[in-house]
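All remarks here apply to the structure that follows.
All protein chains of the complex are present and in place, except for one that has been dropped.
To keep things simple, chains are lettered A and B as they appear, and every chain counts its residues starting from 1.
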Amino acid sequence: MLRVVHYVNQFFAGLGGEEKADLKPEVRSGPVGPGRLLQSLLQGKGEVVATLICGDTYFAEQPEEACRRLADLLFTLKADLMLAGPAFASGRYGLACGEVARMALNELTIPAVAAMHHENPGVQAAAAGAYIVPCGSSAASMKEALPPLLALGIKLASGSALSPNVDGYLPRGIRKNVTADLPAAVRAVNMVLAKIAGRPFTSEIPLPQFDRVTPAPPVPDIRQATVALVTESGLVPAGNPDRIESSRASHFARYSIGGLRGFAPGEFESVHGGYSTDLANADPNRLVPLDVARRLEEAGRIARLYDYYFTTVGNGTSVQKAQAFAREIASEIRRSGVQAAILTAT
Amino acid sequence: MLTVREHIVRDIRIGGENSLRDGLLTVAAEQILGLATHPVIRSLELHVARPGENVRIIRILDAIQPRAKGGDGVVFPGFLGPARVAGGGETHILTGTALLTVSVLPRAQEALIDMAGPGAGICPLAKEHLLILEFTPVEGAPWGEYEAAIRLAALRIAAHVGGIARSAPPDRSLCVPPTSSAIGLPRGGYIYNIQAQGSFKDTFVYGRSARDILPTLISAGELLDGAVVSGNYSHPSLKNSTYAHLTNPIIRELLSRDGDDLAFAGIILKPEPVTLEGKELAAEYAANLASLLNWQGAIVTKEGGGNADTDLFLTAERCERRGVRAVLLMAELAGPDGRTPPLLGSLPEADALVSVGNYEEPVSVPSVERVIGGDSLRLADGPVAGPLTIPTAPIFGALSPVGIGSLRARAQ
Partner (left out) sequence: MAKELEREGIPTALLCNIVPIALAVGANRVVPTRGIQYPTGDPSLPREQEEAWRERLLLTALKALETEVSGPTVFPSEERGEGGR
């Protein structure tokens, strides 16, 4: 018998509308509001032992505190499964449901599923690992929304393997190795025959969606600009004093180039593990063009080279880490009056 | 036309006289050791590892499926005999078994096979009876010479062991025609990317490095006779071992369906140059060949890590532009937790992808009783025989780009 806990907001708990949206997390025994329908759908497989209620505004303004209180309550209730929503198109409610479902699953290891419309901003919790089942946009579709929410919850709680295609939840951006049902060669031949015939086929690896960044405005006159040199080639002072890893780098470093007219072989080296570094180590200016950059600075083609260059290793580095490095570098160089950057990649 | 005689091996024993009877392969040790005599090879030690045994093998360089010609000719032309075009006559192959070459070698990425446990389940070679050739070098021998010597010795031994099957009745026979005679069926071919960058990251075609070749045609029979041999010791699970070249499942599948629902339009062997310009030329040239030969579709495989993805995507782009529909096989770099976007970059034409698994997913393997190949492993925090948690990457052949493995990744 599954101990199910249901999460709803103040409105679906019947406690009021916007005026009660600042309600702090509280618990009621048994099902409340739509939870009663969940209870009847459970048909003896389980019981909605309690309902957690939280005001949408309180959650939006104090998410950590709200989650902390809800986690304590969930833990005390010894829930086997937590179901949140359905939030339909309600944005704050959806964000709360998604976050509570994520928190229960990832931090308390309690199977948890939320339901909301697929355009609800709360679906971002799926990318963080929450199971979210899509549903209609208005509460008029409550009767249709609950069964899939419950069904996925029960399957998740049973420990069965799940996949978005089969079980109808939003992709969580997680890839997992499994034993293929058919050999890759067979799948490949089937796929090419389908493609030739113009029949539909399903590609097995999602193509990455890379966001476009609005280009930064150009430098009006580069001769007046301070330029910073940045690299992911792994160029570091000999001996790698800050121990930058040769793959999956955990940090970047900055090193002074003030007064340096170029990188001397032997004094600088590359620690990048993804390519053969002999050619670069023979002349490190092949990685970061300090010698020529300095000459251009002297010739007035740029006003100044920034006194430090920034380096990390771009070998198996996660996108998030690379973004974090760049943000830190950007904030430092902006404060120092740098207007542009040259980034060398291997 | 090549006639292949397949002999299934169900057990191996070292000792006594060479024979293959009812699936039991017996190999005389002295003859094998005699084939490894070379000034730079100090010793060769033979081991056997069977599926399910509590043993871990490390320092694996290559795997080879034994085979020998039935009459005239040699297998592994260019190595064991003059470089003459192969793929005719009769070839005996032993299935259910493979030779492994094991040795220390600089720049070889660490590779591992567990014959039992979770590591075995995802390793295609853990299901084979393995005859392990553990070589050691003479001290001070130049590594390039040593590497060439052990490759030659291993190929000789593979042919010698294959020869034991000549007098045994085959379990199965297979005819492999040089080209397809199917008409009125969709014409599908195979663009076969091989990594050839020079020392220790090389592939040999008729005994010669494929580093600077242009894409070229090759037939299934030639591959079955060992025209393509691996000298690549990078990425244990993303490279093509000689075993993979010999048993290539893409080719097997295309052969088996030739005349049924497709016409096997041919194989284009294609290198993976290291410059963008080189990659573009190779992709363009291969796509052009495919188009000249009226291929309607192409299956494309790669060899190696992320850099080779560009070769794959460019090939897809150039094929699609010419109306040749492309399907690509590749492993994913989805991070240890499966959350990193699985591809580094792509082109819109790369819309038909077959997954062979996430490279970085961790695998926990238990401790083992016996280790073959050495007593230290940089991958291991503790003793080499101890329990390990490693990414899928070092498990030999687990993410095979030509599909000898059994993994794929799915959304979870």
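Definition applied: contacts are C-beta pairs under 8 Å (C-beta built on N, C-alpha and C of every residue); 3 or more make two chains touch, one makes a residue touch a chain.
Please read these numbers as outputs of a predicted model, since none were measured by experiment.
Asker: Can you tell me which of B:72, B:139, B:260 or B:277 touches the chain that was removed from the display?
Answerer: Touches the omitted chain: B:277.
Asker: Which of A:99, A:232, A:245 or A:269 sits in contact with the chain that's absent?
Answerer: Final answer for the missing-chain contact: A:232.
Asker: Which one touches the absent chain: A:49, A:244 or A:338?
Answerer: Missing-chain contact among the listed residues: A:338.
Asker: For chain A, enumerate the residues touching the unshown chain of the complex.
Answerer: 210-222, 225, 227, 230, 232-233, 275-277, 279-280, 282-283, 285-289, 291-293, 295-296, 301-302, 314, 322-323, 325-327, 329-331, 333-334, 338-346
Asker: Touching residues of chain B against the unshown chain: what are they?
Answerer: Chain B touches the chain not shown through residues 274-277, 307, 310, 313-314, 344-347.
By our rule, only the chains that are shown with their structure count from here on.
Asker: Between chain A and chain B, what distance separates the C-alpha centroids? Give it in angstrom.
Answerer: 36
Asker: Once bound in the complex, which stretches of chain A touch chain B?
Answerer: Per the stated touch rule, the residues are 161-165, 171-180, 183-189, 191-193, 195-197, 201, 203-208, 210, 316, 318-319.
Asker: Quick one: in the complex, what on chain B touches chain A?
Answerer: 121-122, 186, 188, 249-250, 252-254, 257, 261-262, 296-299, 325-327, 329-330, 332-335, 337-343, 345-346, 350-358, 361, 392, 402-403, 405-412
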